[in-house]
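Here the complex is missing a single protein chain, while all its other protein chains stay put.
So, subunit A:
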Amino acid sequence: MPSTRPTRKATALKAAPALAKKATPEPTKKAVVAPKSKKRTVEEARDDSEDEFGEVAIDMASDDDEEDMDGDDESDGAEDFPEEGEEGQDMSAADLEEDEDEDSEGSYMDGDSIVDSQEELDEEDVEDDEESDFDDLVEDDIDPNFGHNLNEPLAPESDYNPIIREYPEIDPVYDSDSSTEENENTVGNIPMHWYDDYPHIGYDINGKKIMRPATGDELDKFLSTMDDPDSWLSAHNYKEGQDVKLSAEELEIIRRLEGNRIPDADYNPYEDQVEFFSSKTEIMPLSAAPEPKRRFIPSKHEAKRIMKIVRAIREGRIVPRKSGYVPPKPKYYNLWNDAEDKPREEHVMHITAPKMKLPTHDESYNPPAEYLPTEEEIKEWNEMDKEDRPKNYLPQKYNALRNVPGYGQFIQERFERCLDLYLAPRVRKNRLNIDPESLIPKLPSPRDLQPFPTRLAIEFLGHEGRVRSISVDPTGLWMASGSDDKTVRIWEISTGRCMATYYLDELVTSVVWGPNKEVAVLAVACGYKVGLILPEKLFSPELALHTEEYLKAGFASVTTGEPNPKAQWKQPTPAEFEKGIRVWVHLQKPVKQVTWHRKGDYFSTVAPDANNSAKTKGAVQRVMFHPTKPMFFVATQRYVRQYNLQRQELVKTMQTGVKWISSLDVHPAGDNLIIGSYDKRLCWFDLDLSSKPYKTLRYHQQAIRSVAYHKRYPLFASCADDGNVQIFHGMVYNDLLQNPLIVPVKILKNVHQRVDALGALCVEWHPTQPWLISSGADHTIKLFS
């Protein structure tokens, strides 16, 4: 039904003028009945929304004026009745308000119409929103298909009226209308066998019986059929009670019906569609209807509605907007917006997903030739395990983008990516943005810390064994060295000349010059004894004499009284005396170290094997007198203890944190000391600061053998079995609050060759010059300046 509607509507429109030309349209029962039924359906469809209209429509439909029907067709089928003066074309408006202004033509309808209007007006207050839509609704829903030509004799129910067909001009004479025949049966569409028992077959329009025409019997019928060759062309009209001969046109129609064709041969079911509702703006509109009157007069309805609003405003039900009101700007949403474009609000827990790596050249569909794999590479790639492949694709070349097939791994890769994002925890790493350079303590440049020894100046050659110990005399002119070749040699420092050699009977483990400048005495530890040597030739007679007296006094002071079994002082043999040896002190264990008191009045020896270590708790490695105070330092394997000699008590124990102390030296100011250890560490202790090391330096590759402070310059040095000597600037400030400054200034590499896993064995500073002297297992002594 809906698909055919436009066509039918058009048909009606086209038909309208044709009908209008008929001066007197002939109302037939058929014509009345058919539209009525149509109208009913429409009315039923509209009942839900508006009852009044339905009623009106029925009333209207009962009207037998053809023109009105046409008008309804075009207009909305509302209860708008055309004025008399107008042609049948009047397109009445749907607006109900106008009813009041217009004179209602159909007088018998007036009452209804007025009632309707009244009712509607009452309702208007209730429903004002829906009403505005009403015209459209009516216009759409009303099917105006009731104005077609009803002259078709044999298609009483036919809706279709050929449009293009030219009808024969009807001559408007009196007998041209068949409806004027007298014997018109008016029984209607009833089964005619109801009249079988009666002599009549119905009634004419005047109520008189129409008598059954006389019919012959079967024989007559047979004869007549035999007589009349056209008898098969006749049909029996039950209403008339007689046979009617079918014309050629009627026969044609029957034939077509039997063939399931459209009865009218001229009818074209596929006519061109009239673009009735199209985008094209017609210059000449299809409808030439003049503008209705209501278009030119103010609408009462609108005025009413306006008044309603005005009333509402007056009563305060509607508050008008302020004058400065700016309507909010329309919001637009980017449909294709990516989530990343939106600035996400900051949140500590939110970590944006890492971005995918951008594709590179070899992922192009048309990569440069150098990216394309060779045969071998393809083969290798294919043979490789999937996990081992550096990339999970091979670069491929296609002539055009449209030749590129779908990527098989796409889903898999997206899935893995999602899996990664979901399962791999993203951790916010607080990366410290610190310049590593700034963490390094600001140390002065070694260039600014000169002087310190930098290069080899003199080699002292002559020893034939490891040089265990060296010592420079207080004047700085002479150096003594003790060696495993059982000799003590004395050297002229400025030239490297060996000035004297003392041959002893044991390995010389330690040589130390007496610190007193008034006395020239060299203490030599050699096996189980300590010798005191006066190198007479090198010193002035006055000094030598002074030394003699000094030694004699010392000897006398020791030997008088109880002889100490642990240390027995003995006079040397005359031969030894001639060589310069003045005193022998015999001990019970091998002596490893001799050290002088700062004034040269006492000296101390260390024999680690003499294990009377109830107090010392471990073998004593080194001992040292305090340079200014009556203090004494004892280094055992792991600890350095400071004793007060006057009070004979332990002052302090320093925990070195090393495994085995090898060497010890006290700063000339007495507040700092350094130790070297066999486990490669050098520890600097600030005695005022803590019992823990102030600094632990680990520069050497091998065990440290010896450490030494310079007596005048802020320097200290260490030597180790790796044959290297390290020189440090170690400035101790008078300001107690300022910590010592330790700067490595020089590494003297491979000073001594390694012999039997021993390298440099002893370092000693020149007492007045920034010269360093080191001795090693390679039998040499070297001076650096």
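Quick notes on this structure:
By definition in this document, contacts are C-beta pairs under 8 Å (C-beta built on N, C-alpha and C of every residue); 3 or more make two chains touch, one makes a residue touch a chain; residues count from 1.
In the analysis below, contacts and distances are computed from a predicted model.
UniProt records the chain missing from this view under the protein name "Ribosome biogenesis protein YTM1", selected from "Exosome component 5", "Ribosomal RNA-processing protein 40", "Ribosome biogenesis protein YTM1" or "RAB39B, member RAS onco family". Only one of the listed residues, A:510, A:642, A:718 or A:769, touches the absent chain: A:769. Considering A:221, A:417, A:497 or A:599, the position touching the chain not shown turns out to be A:497 (whole complex). When the full complex is taken into account, the listed residue touching the unshown chain is A:475, out of A:234, A:299, A:366 or A:475.
One of A:541, A:561 or A:574 touches the chain omitted from the figure, and that residue is A:541.
Between the chain not shown and the residues A:457, A:610, A:651 or A:731, the one that touches is A:457. What subunit A contributes to its contact with the hidden chain is residues 450-451, 455, 457-458, 475-477, 492, 494-497, 537-538, 540-545, 768-769, 771, 785.
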